[in-house]
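A single protein chain has been removed from this complex, and every other one stays in its place.
== chain A ==
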């Protein structure tokens, strides 16, 4: 199994004196990067990566535009079909806001990334970290399928992901991803973390708005639901999370993974969901100005 490797910076090798090493370095720097061997430049000796990342990219950083885009709500749950007409499977729902501190840097981030035909990974934490490492996992899954001539299980894909992240533990990566999919063993959701956590769950939510989402999910989840009920539950949980959490908002993206296919449903603006909810319970959410 190819693991991405870390190598010391070229500057540490006194490269500029020796002709041979100079030629070697020139070849390395001037040629295309080899995709099979990942090479990350470490900071110069003496600088610890985690502290470096925290000082410059963390919440105390002076430069707002360098801060990691965090703040999100993602959720996923497995359910059985209630009637003949339903498909059952996994519902994955996410918001679409990327915030850098208080600034909303994007209203339309796609936080559900495809790993393979039957699997997706959600994005929470550092956006770049999630996007990059999800692609590495997707690459591994494609190679696996070509080698083994059978689909990779969610368990194996998430195990690979978790092992890779464990290798970078303490370096300041920020990944809170859920790998969800339907494989030969059935539906599965694995929550994978940049600390190296990997847990299998039937109902899961990650992100700054996850507390509100859990509240709604725990209150209304049934092991057997119709397709419509399940999708509505996913959207309702996202709506409540985006209402109370300033780091979540935008549109609600929903993916429904059934035993046979992966259905991407159209996005719905969370404000529309809010008005729908208010109508349903008869609550007046318009503001009445008071004269003072």
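We adopt the following convention: a contact is a pair of C-beta atoms (placed from the backbone, for glycine too) under 8 Å apart; a residue touches a chain by one contact, two chains touch by 3 or more; residues count from 1.
Just so it is clear, contacts and distances are computed from a predicted model.
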| item | value |
| --- | --- |
| Per UniProt record, name of the chain withheld from view ["BHLH domain-containing protein", "Proteasome subunit beta type-3", "Exosome component 7" or "NADH-ubiquinone oxidoreductase chain 2"] | "Proteasome subunit beta type-3" |
| Option from A:129, A:193 or A:245 whose C-beta touches the chain left out | A:245 |
| For chain A, residues in touch with the removed chain | 59, 71, 101-104, 107, 208, 243-247, 285, 287, 289, 292 |
